[in-house]
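Got a structure for you, written out below as structure tokens; questions coming shortly.
One protein chain omitted, others in place.
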Amino acid sequence: MTVIAFSDVDVLDVLVVAAVAVTAILAIAIPRRVGATIAFLVFGLLLALLWARVAAPDVAIAEAALGGGVAGALLVDALHRRQPAQPKRDHRRAVAITAVGAALGAVTFAALATVLSRLTAEPADLGPLALEAVERSGVSHPITAVLLNFRNLDTLLEIAVVVFAAVGAAALSRDRIRTVTDPGPVRRVIAVIIVPALVLLAAWLLVAGTSEPGGAFQAGAVLGAALIIAHLCGVRAARAAGGRALVLVVAGLLAFILLGGIGLAVTGTWLALDLSWAFAAILSIETLLTVSIGVALAMLFLAAGSRDDAAAADSAAAAPALGGAA
Amino acid sequence: MSAAALVLAPVFLPLAVGALSAVLPRRAAATLTVIAAAATLMVAVLLGIAVLDAGPVRLEVAGWAPPVGILLAADGLSVVMIGLSAIAVLAAALVAAADDHFAGGHAFWPLVGAAAAAVNGVFVARDVFTAFVLLELLTIASVALVALGGARSAAAALRYLFVAVTGSLFFLLAVALTYGHTGTVDLARAAERADDTVIVGAIIALTVVGMAAKTALFPLHSWLPAAHPAAPTAVSALLSALVIKASIVILWRIVEYFGPLTDLAAPLATAVGVAGAAAVLWGGVLALRRDRLKSIIAYSTVAQVGYMVLLVPLVFTASDPQVAWIGGILITLAHGVAKAAMFLAAGALAAAAGTGRLDGLEGTISRMPWTVAAIGLAGVSLAGLPPTLGFVGKWMLVQASLDAGAWWWLALLLGGGLLTFAYTARMLRATFNPPGDFSGARELTRPARTVAIVPLALAALSVVLGLIPWLLIDVLSAAPMGGGA
Amino acid sequence: MTTLQLFMYAGAFILVVGVAATLLVRDLIRRLIALNVASGGVMLLWLALADRGDGEPDPVPQALVLTGIVVMAAVTGIAIVLARRVEQLDDDLEEVEQ
């Protein structure tokens, strides 16, 4: 690589990238969980800014809703727990490990940068090909066309990832999901105002996704947030739906597979959509997927949630039995 | 319906059954899982016939051809691996259905469906990004399955998750380089267009590291002996027999398509071979020093992974790479069948004796001779002795090594076999009656009949396949590896 | 150097930093954060590659990144469930010992 000329680069871009890099380092280097989590949330926010810079508004919305939103909520919730004391590591050893790690990292980065410098600046021809195919997909937003038509197998598998993560999480934390019985007046008001607003936003993202940025993932993430808030605010319907949550989660996946089968029966190819009904199929499957993703994310959050004090006391009482079994 | 439609059946069938199992009662879930596995086996047979007939079966999903759409294809490798997955899932499901203790809970059924769908998908994937998503589905399902082993297994499951996801990120980086360099994520199209030897070398190197971590190839193996034994027995069997094969197959595919394109592939392949050799010795020696059945078998997997990657250097040096390919694939199949038998038999013994420690198994042989026999037969196949499938695979690898003039691989193949023989013998010896005691009167909690039959049937299968290996060799030769799909 | 090259190298840097920390850090939650940082780096690299040239960016990698983000959220969820189990077990065992 020759001398780096920053002439072509916007100063603001350099600043944002530098900020992203610094928050990334902070997120991994701060020893306490609270600090690391805050640095990570800032990192996610700045990333969303970068996504907007590389003309990826869909990813920016998803990052804000999922990366910063749900993953952030999960991490923040984990902060309730006492950080276990780390076994004291010999200070000299810790420095040595960090130094070796930094050296290896530098070498890896140098190698990777060498490889990356060999990539051409020419755009791939895949872009124009995909954009040109959009008009035969049933929707006008290119990313929705890729996700729900051209590469819908990837999307189906990805839904499966979320669904089975929720199934696994539910199995690993059975009987432990806390219920909020006395939400108090403030939470009740939040539930009345925020939850419908979020549900409305999710519906908007879903419908808009066929023609502009948005879609089932973003809508699902927002719906997930709404469900989590509803649960934490003690909304009775959210509590009652708890038992049937798994049914809602798997329904989206099963419907998607069924759609694949319909494609096979009608057009002779798995997951193929005929242009005459592609729009209707995409919108209806996206609606089911939104519910599926939303409920699955809420289940993941609630399964990961910390126990309340009563449960902690129960577990302390049960601990001797557990120790004996182990 | 054409043969092409069959390519996605081994993915959608278990996936749908898995999703249903999450909300169905246990009996229904178990029945459906067994039916789906049997149906998958049928599909594998039908696909095998189609491959014998007209070569690889291609499917352009959703009717979109690459580069816009996703291409899947079933060749000989896909067919035999799908067959293995069907058999392994069938065996694990039968055992888990007979005794819930071996399953670890109701979530076993949906998660097994997801894992089966993911591995079958990997076997037919020709699109690197689809392969990445499948690997992630497999990771989620397997990690959750390990965690079904009770509170103590959570730490092992989490360690497995970190290793597996980091491995996936390496692969995702390789996929990004593939797209950046060739403008496509379709394997065949990318291989056609790739012309930069450094970038292709980096793609192979990143895949090797990522998949080595996920497969537990030495020196990235240390999570496996923690995770596999911590899981419930039916899960241990599936993990060793099936799950690690997915990352192996991805490694093979990248070598198949990108290996011939760069000079850097040969040194990388040698490095993989050296790691494999070290795995065979290290895993074998540590297996000899463990004193719990499941732990010995897990270290045996670490050793056997070494054999599975041995074909990588051989396909670059042997004059007929097909022999190395087929030998490596057969040894991998043999490991799948034998290891499932071994883990299920070990689980049955441990459940009957009330302990998995070797010194607590004394006298189990006189009560459960067939279960002990299953361990013995499986060990014979793993050691590569006739008349088993393991022998056929090893024999072909020996031929390929001789052909390549690489006698050191030969020494390794034989030395590793001795180690396998030694730790199998050690397990068998632990089940004998104490010297001088011929009464055989030890009281055991006898497991259900299915639990005894299934491992024996699997062990018998490795012998049957060893006697008629041409069945598999024909399918594998019908679409030569590296010939494109 | 162009803006996209800057983004590309930044993505690689963040990835390396994240992976190194994933391997070295012991605290489970911090390790998980490191893994998420690493995945953010890969996504940045992908999106920079998608936006080469002056025209509309390639929608395919953008869709792939969306998929990747959702997958990481699911991984994070199940990892936190497991981390909680591990730490609870440690706590409970400690109490038993006391």
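Labels A, B and C are assigned to the chains in the order they are written; within every chain, residues are numbered from 1.
Here is the rule we go by: a residue touches a chain if its C-beta (ideal position, glycine included) is under 8 Å from a C-beta of that chain, and two chains touch if they have at least 3 such contacts.
Just so we're on the same page, contacts and distances are computed from a predicted model.
Q: According to UniProt, what is the chain that's been left out of this complex called? Choose from "Probable sugar-binding periplasmic protein", "Urea ABC transporter permease subunit UrtB", "Putative monovalent cation/H+ antiporter subunit G" or "Trimethylamine-N-oxide reductase (Cytochrome c)".
A: Listed in its UniProt record, the absent chain's protein name reads "Putative monovalent cation/H+ antiporter subunit G".
Q: May I ask you to name the displayed chains that the omitted chain touches in the full complex?
A: The chain that is not shown is in contact with A.
Q: Just name the one of A:12, A:34, A:110 or A:193 that touches the chain not displayed here.
A: A:193
Q: Which chain A residues would touch the chain omitted from the figure, given the whole complex?
A: 184, 186-187, 189-190, 193-194, 197, 309
The definition used in the following text is that only the chains that are shown with their structure count from here on.
Q: Report the topology of the inter-chain touch graph, choosing from line, ring, star, complete and other.
A: complete
Q: Just curious, how far off is chain C from chain B if you go by their C-alpha centres, in Å?
A: Inter-chain centre distance comes to 28 Å.
Q: List, in ascending order, every residue of chain B touching at least 2 other chains.
A: Counting only residues that touch two or more other chains, chain B contributes 68, 129, 133, 136, 140, 143-144, 147, 151-152, 154, 179-180.
Q: Could you list the positions in chain A whose residues touch two or more of the other chains?
A: Expected reply: 112, 116, 119, 123-124, 126, 130, 150-151, 154, 158, 161, 165, 168-169, 172, 322, 326.
Q: Chain C touches which residues of chain B in the complex?
A: Residue list for chain B touching chain C: 68, 129, 133, 136, 139-140, 143-144, 147, 151-152, 154-155, 157-158, 161-162, 165-166, 169-170, 172-173, 176, 179-180, 185.
Q: So in the complex, the part of chain A that touches chain B is made up of which residues?
A: It is residues 111-112, 114-116, 118-119, 123-126, 129-130, 133, 149-154, 157-158, 160-161, 163-165, 167-172, 246-247, 249-250, 253-254, 257, 260-261, 263-264, 267-273, 322, 326 of chain A that touch chain B.
Q: Of all residues in chain C, which touch chain B in the complex?
A: The touching residues are 15, 19, 22-23, 28, 31, 35, 38-39, 42, 45-46, 49, 60-61, 64, 67-68, 71, 74-75, 78-79, 82-83, 85-86, 89.
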